Every structure is written in C-alpha cells, then in structure tokens.
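Okay, handing you the structure first.
All protein chains but one are shown at their positions in the complex.
Naming follows writing order (A and B), and every chain is counted from residue 1.
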C-alpha cells in the first residue's frame, strides 16, 4: 500500500511538453495519471514547445506558475537527454511541486517560487513496471506526479540532491547609452519578447511616450515609441511596450512584428537611448 | 467576503480565443479561474481563431452555444482593442452567460439565445489586483467568469448598458435568378461555409438532387449538385450540401474544396439558378 499524508480534493496537475498535438504521447501521460489518481484535474500549459528546446519550455513554464493555486503539481517534459545519465527530479517549493528532467527546464519557474528541496526520483514503486528508454514522461514523470497528487511526500521518492542543473539565463548587458539583450520568445501575435524589463528602461529614464532606437540582429536601427498599450499605437506601427509577462516586447499594432522584422528567437537586440 | 446566490456543482466555463496553442496565455486564464473556483469544468472551444479576427470568433462561438447545458459561462477573448476604451462586458441570456470585450464577439451567439441584459464590468473586487494593459483575458475576463461560476449575480459586476456593439453580419442578397452571399469560414476539411441557408435554396426551388451554378470570386461558373451527404457525391466531386451548422457549404468529397478552388474567407459567392 502507498501511504499518503493527505488527500487533496481535486489536485491540479499541469502538463508541458514538446510532444505536439498530433501524437498520442500527451494522452498516454494523462491516462497513467488518471489510472493512479482519478480525481486529478489536468491542465495543459503547452505541448507545442519546439522539440528539444529546454529554454523555451523553461520560459513558458516560468510565466504561469504564479497564477496557479497552492499545491499545484507541474509536470514538464522537454527531455533530449532521456535514456542517458540526466536525473529525474522533484523540485519542492513552498507553493508548488515540479516533476521532470534535471536539465534546467524546471528551475526558472521553481526559483520564482523559491526552491526548498530537490529530490532525485529513484523509488521504483512510484514508476510504471516497464520503463522504456525513450519515454520517461509516461513511465516515470506521470506516475510520480500522480502519486504526489495523492499526497505522497516528495522525500519518499528518493534522496535529496544539491548538484541539480541551474540554468544560466543570459541577462541583458547594460551600457551607458544602450542595453544589449536578446529575443527570448515570439508569441502567437508575433510579439517579440526580449529579456529586457521595464526596470532596465527606467534606469535609462524611458517613460511612456518617449522614443528610443532598436537594432535587431544586423538590421538597420529603427526608432520606436514606448507605449502603455496596443491601443495607443497607430495601425501597423512598430512600438515597444511591457507585455503581460513583464518583459519589454516589440509589437506591431494589429500586425505581426516578428514576421515584419523577420527575426528569430535568440537574435541579439540592442536598445539605444 | 464575496456573497453568492447559489453554488453550482461543476459549472462549465468554455474558453475561446485567438491566443494559439504554443504560448501560455490560455493556461494563465485557466489558472486564474481555478484559483477562484477549483470546481469549474473548463472546456476549450478553439484558441486558433485567426489573430484579431472578431468575426471568425463570433461565428465559431455562435455555432456551439445551443449544445451546452444551461448556466454554461462562455468566456471569449478576441480583443484587438485591449487597453483602449472598449468595455469589458457580461451578457446575460436565459440559458447562458457570456464574458468578453464589447466588440461584437459575443453578440452573434448571445442573440441566438436571446439577450436579457448586458452589464459593463466595473467592480474591481472581481478582477486581479494588478491589471495589465495587454491581457484582460487573464486579468479581468477570467476572474469575472470564475466569480459568475460561483453564483455572483451579473448585476453585481457593474451597471447595465444598452449601447453595446451590435455586429451587422452581412446577409446574402436575394435576386430573381441568383443569391449573392459570401464565404464565412473554411473548416478543417476544406469545406467552404457560406452565409446562405437551406431556406434561401428552398425559395429558389432547389431540392436534393438538383443542380445550380456557383461563382466564387472571379472564378468561372461551376455547376454543382445539391446533395444530402458527402456519401452521395462521387470521389473528388465538388458539390453543395447543408452543413452541420445549417449553412450551405461547398464541399469536395474526400478532398479539400477550399484548396482545390483556392478561395479565402470573405470571398463573394454567387449561386445562379
């Protein structure tokens, strides 16, 4: 018998992966979870993370954690090292639990909530009987998330570790008259999301209504206004604003800035004041 | 304390948006809802509405409302005017509630059910503490839908308004020997869905088995049979039938009529009898 500390009523388990929405992989994970805990509430974050793109997964996961209620369990699988020596882990924070591979995917989000403990998943009783070499999402992470949702304490799954992977997310470089950052995401509307925050702009005295220049990759400099909302921009205007994730975004009102400016994630972006 | 009139057991909240399925925006709305009402049953309608395409969102939303049970709450966000003067509203009908921007998105569906009252959302206690200028779906509409699902009466959210946006959906023009309509949607199978109904065909004495001509945009006229089901058509035949949404559709049996005929939403379509 599995001993549990407490039984939550409808525990939330979120799922994030690079599995896409054509194959059955996501459904296989959900089937495993519901077989162990039929009361789990399953919420998809995104399964359209670019294949193997741990960093994109980490960014998306970090955006959502503050909005979920306490005791939510976040199951995330972008796992190019599956079948190799990378560890399966549980990250315990005050507010939420995370389950996934030890490759940095979970830590950007977990650090936002404050990491209490990291455990290596070792206890075979909380895994499927047969463990494939290619799909730990289904065979290890899904059952572990389900048992966590039943109230099994994280420490029961394996020993605490301290040498987990801590991703170094590139911070923008601040110069006297410029900030050099990079594009961390292009969203569904073509908003170009940078790793530069409103705080950075404040140090350069950029307030709403002021303008500055941006250089995207090898493009020519482009003058943009810093506005408070899409609505303030002219139709088709390229401008800067603070997005709902608190990063500075370059947007095109009623258009697609990423397509218009032809940029990619990872491209260098320079703000000149 | 929030006072509620009644507590439904597993209230249904549907979600429709142009947020796509890559980003975390949909999950952020769901997280906010479940934080307020953990018992809500969340059903996605579509998050692949073309960005900013209010009309497409209105069409998809209007298709589904009759199939959901009473007291369903429909949360819809296609919101190019976010951050501007457009109002956030609740639409009360006998059967369902709607939450979203006052830009016509909700009204095609709401009018199908009969509009009782429209309220402007003003009461800050039912919104997130911090309200971004770019994502009212998460900061206003999601919490409002959640509080509605707890039984908070619509009138508690703000004053009743009467000057809400009523979309004028283009009706087909009826002539002696022809009907001029337009393409309102192309579905996953390439079915070309028009704004012409079976009623219109009846006035022209078109019954199953009869043929008529269609002109799509600037294309040459094409003779099509009016059939009752895909099955009656020959493989690859382009034909007309009444789709499951009660509009006349131009279809290709086991093919993709939209690709074959190379048409777009909004294209003029003429039926000649």
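The rule is simple: a residue touches a chain if its C-beta (ideal position, glycine included) is under 8 Å from a C-beta of that chain, and two chains touch if they have at least 3 such contacts.
All values reported here derive from a predicted model rather than from experimental measurement.
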For this session: Using the touch definition up top, pick the residue from A:98, A:135, A:212 or A:226 that touches the left-out chain.
Result: A:135
Problem set entry | Positions on subunit A contacted by the hidden chain, ascending | 18-25, 27-28, 30-32, 34-35, 38-39, 42, 51-52, 80-85, 132-135, 138-139
Exercise. At which residues does subunit B meet the chain that is not included here?
Worked result: 9-10, 12, 14, 21, 41, 43-49, 60-61, 63-64, 67-69, 72, 185, 187-189, 228-232, 241-244, 254, 256
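Everything below uses one rule, namely that only the chains that are shown with their structure count from here on.
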Problem set entry | Cα superposition of subunit A on its sequence copy subunit B - rotation in ° rounded to nearest 5 | 120
For this session: Indicate the whole-number Å distance between the mean C-alpha point of subunit A and the mean C-alpha point of subunit B.
Result: 31
